[in-house]
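Only one protein chain is missing; all other protein chains are in place.
Up next, subunit A:
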Amino acid sequence: MALRWLWMLVPGRGGWNPCSKSPGQALEEERHVRANDRDYNERFNYADNRIKTAKYNVFTFLPINLFEQFQRFANAYFLVLLILQLIPEISSLSWFTTIVPLVLVLAITAVKDATDDYFRHKSDQQVNTRQSQVLIKGKLQNEKWMNVRVGDIIKLENNQFVAADLLLLSSSEPYGLCYIETAELDGETNLKVRQALTVTSDLGDDVEKLADFNGEVICEPPNNKLDKFTGTLYWKDNKYPLDNEKMLLRGCVLRNTEWCFGLVIFAGLQTKLMQNCGRTKFKRTSIDKLMNTLVLWIFGFLICMGIILAIGNTIWEQKVGSSFWEYLQWKELSINAVFSGFLTFWSYIIILNTVVPISLYVSVEVLRLGHSYFINWDRRMYYSPKDTPAEARTTTLNEELGQVEFIFSDKTGTLTQNIMVFNKCSINGKTYGDVYDEFGHKVDITEKTPCVDFSFNPLMDRKFRFHDSSLVEAIKLEEPLVQEFFRLLALCHTIMPEERNEGELVYQAQSPDEGALVTAARNFGFVFRSRTPETITLYEMGQAVTYQLLAILDFNNVRKRMSVIVRNPKGQLKLYSKGADTVLFDRLDPSNEELMSTTSEHLNEFAGEGLRTLALAYKDLDEDVFDEWMKKLLFASTALENREEKLGALYEEIEQGMLLLGATAIEDKLQEGVPETIACLTLANIKIWVLTGDKLETAMNIGYSCNMLRDDMNKVFIISGHTTLEVQQELRTAKEIITGPSKDKFSSGLDMDKTELYSSDSVFEETIIAEYALIINGHSLAHALEADLEQILVDVACLCKTVICCRVTPLQKALVVELIKRHKRAVTLAIGDGANDVSMINTAHIGVGISGQEGMQAVLASDYSFAQFRYLQRLLLVHGRWSYHRMCNFLCYFFYKNFAFTLVHFWYGFLCGFSAQTVYDQWFITLFNIVYTSLPVLAMGLFDQDVNEQYSLHYPNLYRPGQLNQLFNKRKFFTCTLQGVCTSFILFFIPYGAFMSAVRDDGAHISDQQAFAVTISTSLVIVVSVQIGLDTNYWTAVNHFFIWGSLAVYFAILFAMHSDGIFTIFPNQFPFIGTARNTLNQKIVWLVILLTTVVCIMPMVAVRFIKADLYPTQTDKVRLLQQATRRQGPQEQNFRRVRRTSSRRSAYAFSHQQGYGELITSGKNMKVPTSSTSTYPLSSPTRGPAGTSSVNNSWVNDTSRDQTETYNTGFRRESDQNQEVTVEDLEAR
């Protein structure tokens, strides 16, 4: 699961699998690599570091590409036809009628394949020619990546990509540590640590020593396990075990490490990255599938017609042909009527093959490509702050965008920006953050609201915005509690500062909440500037103040708080704590009662606005008490058993009787326009489910702020049972409440029948007016997804307006999508931004990635990508709807056209002795589909707009026909083919009637075959042109050009082919000489054409008019409205405003991870301290409890343990880090 999307890191996402071929060698059982010994390593014939994802080269292109193309059913079919045509007894058409379209189709596809492959070559080339520093003959030399060999030692520098799978030998950091970012591999953006063996890290960057290094690695053969590596290093008669913690894999990026040296173990195609590339599941749209079915049906129909005509031929040969034999001497063949019928069958298959349009597939692809380009070109889906346009990464799914019924959305980074903004605070019973006008009314904060001027503070963060100036005034007045408040924020956290230039501070925060808090403190004059394991240096209103960090009482899911104990320069001991209000309020000094209730009120207010809140408290510590406690802590931290519990108890002990300072409110900023988009999509009858790894509270918070949850909802069901039974019970109850007790009787006995009723009939769902919401927890979801509960889950979920799944794992996300796909037969769309969304993006019919974020995984896996969630509205309601509409109209017309064109031969069969004589000129048959009629319908399929974009967005229920699959389905297909059949009938029999006894106006006969052919083909071209004109709703200049142009081209070609000149050159190929002139100068012919056209078209017009007049669809109405308003001139569109409700909910969020406190006090993640402001020597006598060297390595180990877990579950993101559900956590709640 976790590895499914990895192949995408390979350049060229073409579905070609370069890994399937391992170059040459048979099973490798063990790998021997000797450093700096190319001769030795070459004996094993390991793959070099060149990668090749391209399929073809110049010489193999033609044969391989043709072979692939002929594997396609349609192409193979036409090849068979071509072969049939070469048999003279069967051949009813010249060879060119098939070969010209076939060659055209093959050529278009080949050109596309070639372009794709060219880009793959280029990208291969680009990757292969990257430079890396290789140690060759004792010297570091720049080499191209493709020349790196197994056994080479290469040097990497900071922010470089790892060129191959390396064994880490040494690095610039102490202990041989080096940091890598594995985002490209597994999507995690946090840094990981790798540590070299001590023996090799001693080599340092001494090139000579490295050149002399001749260790031999014996390890496992290449495999695709990213988290596992076993091997042994033999060096100087010693054996050193190697594991994954010493490996740098290709695709990683070196971070925060100046340089490192590594030994190449696997190269090129044998690297773990490349071994992980697999074939993607090819997504196909429902129209595609329908189209294939229909094409099969048409085949059946074709064969039926062939059989009918063949039988006709047999009978005719027996009854008539045998006596007419004198004129048709065909040797003995014709004597056997049955055999003649058999041959005729094939002849008719050839003639009638045009009902299965060869150009259909190509045209459909061209349309989709065009629609994709329109998506790419749409400026309204371009996000300028990130310079990210929308991108259709898959060009085959466009029309499905018009049929989406379910949207599964990630929360973090998709609905929200994953930006935490310090928005409000309550300090000592006073709230700050709101802006009031002169009359004391609250003012809505907009872009234009003036910001507080922080220019007094040279170290401020310019991006920070705060609107309430009273807080700054309070700071300037030096109110002690306000100062203490910000001091706390600046001290109590686990952030690492980075100061690249003087005053240019960058905070590396584990949780964005903390980053926001510390940044707020920084702007309000309490700048957190640097830290060492034992000290924290603040600039308090411009003064450098260094606090001695005595202990970090780390965060965990049970404690829901963190504290620090510091000694300020005055020598006072202070405990600062921040945490969930509920937790913190329990540990306050009783004297704080009153403040607590005020603050609590403020907290409710904040929560009501969807803000994430934290309470802050502090405590002065007594020196003696602290010393006592410290001793106990030291003792406990070295305890072998129950260390965690003992520490926890000690923390608890000291975090008592604190004094409340206030509370902070952080806004988890929604992306722009999210509530509006959700409201609009809901109106389009699209169900939006939020699947998030976040906590229940956070998810609900966002639910409320997105307007998905509202206070006026009848009920919000929260499913959080821990056992299957509990979950079942909860779901049952929910269902009973929704469906009402009257239905209750059913559910016990006729469970199956009822569920069938539900799933088949969505009307029932709509009759429920009351609004419900379902919120389900990850661990309950695991039970609910079991086979016996999933039906009821689907039932309940589909009855609810809103569904939120929280704490779900990536796998569960995919399972939920899969569930809906299975049970509802609806088109699903998954949208997300992170690696944890990849599984659901891959599973859903359509995957959308939010681009412009840190990681690229979701985007790489997605079919469409853009920068903002709100563009989804445009993608679906405008592009999707248009695409669907265009594609459906296109298909209807296409089938109509080909039936009208081809079936004329069928009717003619009855009058020409079923001899498979064609009605038309062979050239006309060749060119009809590809020249005379292809462009108008393509133009329609590319440009048509039934309703313009404003109205598409304004009336979301115009989206409904797509969901109901109304515009192209089997019934529609029958209607349009029937229309085609009728048209062909009229096209044949009106000229037939007229030509029975017709003569020219100069008395010469005209009822000859050629004149007949010209008349019918001209009528046909005119009829289908008029029909496409009727089908075109949006006549752009291109449409005009193509439609009129096609007609003009038809006549031009007609006259050219019937001209004297071309006949004298090829008398045998152009026997129609003069027919056009002699036919089309006759009034009677034009009268026939006019009559035919009117008879073919008018019934259609009448039917359409009646339909639109009596039973107008939503689209018809909007079109009328649109036309009416266009006449009146453009009007301003007023966009719906979505009201935001405010309700009182307690919100708590502290997206934090355990273990960082320890990391800080160990000092492991710090460079050699450069801070000159440090007034305390490093070897301070008081050390943090965890700061002992005995635990130095534990973080590395911890991290590695974490990594293993991560690999197992597959995905994790920084922002969703608290998604691992622990039972304690839930119980504590």
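By our rule, a contact is a pair of C-beta atoms (placed from the backbone, for glycine too) under 8 Å apart; a residue touches a chain by one contact, two chains touch by 3 or more; residues count from 1.
Throughout what follows, contacts and distances are computed from a predicted model.
According to its UniProt entry, is the unseen chain "Cell cycle control protein", "Platelet-activating factor acetylhydrolase IB subunit alpha1", "Proteasome assembly chaperone 1" or "superoxide dismutase"?
Hidden chain identified via UniProt as "Cell cycle control protein".
For the full complex, which residue in A:913, A:941 or A:962 touches the chain that was left out?
Counting the whole complex, the residue in contact with the absent chain is A:913.
Which is it among A:30, A:594 or A:1008 that touches the chain not included here?
A:1008
Touching the absent chain in the whole complex: find that residue among A:411, A:897 or A:954.
Once the missing chain is taken into account, the touching residue is A:954.
Using the touch definition up top, pick the residue from A:101, A:151, A:215 or A:251 that touches the left-out chain.
If we include the chain that is not displayed, A:251 is the one touching it.
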